[in-house]
Structures are given as C-alpha cells and as structure tokens.
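A single protein chain has been omitted from the complex, and every remaining protein chain is retained in its original position.
Take a look at chain A:
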C-alpha cells in the first residue's frame, strides 16, 4: 500500500475494455476495502492518459479484438504498468485484458504482442466459448469454487512461469481443462459476471496481496446466495 496509506485502485482503459460490466470489479473491490476500514482512492485511466505507476491494484477488463489490440499497444508503449509490477503492484485482469498480459494473443486474425507479464500465449479456438464457467481453484490460493460467465473465442496455453487459477468443471476457460492463471500478484480469468461479484474470495485475495493484511469476514449473504444459485444451475445442466 502506498505511503499515504490510501489503497489506490486503478481501472485501466475503461474506454476500450469495459464490455462485460467490468466497472463492477472496481466497485466491489472498493466496497470490500471500505467495509474493512481501508481508505480507498479509485482512478479511471483512459487510453490517451499515462498509466500511473503508483497504484496498488490495477484492473483490466474485457473487450472486442480492435480495442484489445489497441490497448496492448498503448500499455506496452506507456510502460507504467510494468513499472507498477516491478514495485509489487497487484493486477486483476479479465478476458481480453487477461490475454494481453500474456506473451502473445490473436486479434482480428493477426498475432499481437502482449505485455509479457504472464507466461502464456493465446490463439483462436474452433468454437466460441459462451456460457457458465466453473472450476476448482488452485489449492495454493485457498479459495472456494470459481464461478463465472465466459464469452470468448480464444484459447490460452499456459507456460511454466504461471499456475492455472482453476481446474475447469464446467465450460471452457483456457482450453477446457484449466481456467485463468496467476503468478506473483498478477491474476487473470475468463470469467465475467463480473468475476468479483460472483467470487468475493478473489476480491479479498487481491486486497490481501495489495495490503499484506488479513481481510476480516463481512456479511456475504447475498454473494453467497448468488454463488449457490449459479453453481446449482451449472450442476443441473
């Protein structure tokens, strides 16, 4: 956490990558920090603005091919996000935002360079993955079942430098077997919903990474009912 002891949450490029209710992840992180008495400051950085390197948590959302390729180019040219990672910042990325943190991805039929912050490569699948996504999270993270909704045409291949976020039990995720990836304090997933609405455990993990503090339990009655309802729906189908 930065020196003024305010938790700085930075939502990157909402003008390009905000197709799947991605603002929700920012709102949920801010609320859960606030309920723990942590002072929070939220910033939205548009694609024509410089990426500040002094954030604590960076969020990157989902979007279509064109904006994704543009976002990757601008993030690489800007360099701020890499400097933030070198400082130990936390990153949470979804779908297109997840792919562009890897070594390479495909957009509009062309191979594009990613930021290389996660050791993974994405290409095109034969079919579009659309529907409920569920998986058992890497035991090292100590989180309950992942639940989300996925909608992407990509397939992601993990390198040795990352661990899968989850083992898929419903849906496709990276390749039908694993879903998402994490390394250090960088985490990526294909799930929207948005992801942190359905997985408050991941939100608290990000806050723990960013603050080094244990997150006390809060009233999660409604997110729990949402999770139960979605996971039951997946089991039924």
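Keep this in mind: a contact is a pair of C-beta atoms (placed from the backbone, for glycine too) under 8 Å apart; a residue touches a chain by one contact, two chains touch by 3 or more; residues count from 1.
One rule holds for everything that comes next: contacts and distances are computed from a predicted model.
**Q** Going by UniProt, what is the name of the one chain that was not included in the view, given "Lipid II isoglutaminyl synthase (glutamine-hydrolyzing) subunit MurT", "Branched-chain amino acid ABC transporter permease", "1,2-phenylacetyl-CoA epoxidase subunit PaaC" or "Molybdopterin cofactor-binding domain-containing protein"?
**A** So, among "Lipid II isoglutaminyl synthase (glutamine-hydrolyzing) subunit MurT", "Branched-chain amino acid ABC transporter permease", "1,2-phenylacetyl-CoA epoxidase subunit PaaC" or "Molybdopterin cofactor-binding domain-containing protein", the name matching the hidden chain's UniProt entry is "Lipid II isoglutaminyl synthase (glutamine-hydrolyzing) subunit MurT".
**Q** Given the contact definition stated above, which residue among A:43, A:130 or A:213 touches the chain not shown here?
**A** A:130
**Q** With respect to the chain omitted from the figure, which of A:27, A:42, A:113 or A:234 is a touching residue?
**A** A:27
**Q** By the contact definition given up top, give the residues of chain A that touch the hidden chain.
**A** Given the touch definition above, chain A has residues 14-16, 18-24, 27-28, 31, 46-48, 64, 66-67, 70, 130-131, 149, 151, 192-194, 197, 222-223, 225-226, 229-230 touching the missing chain.
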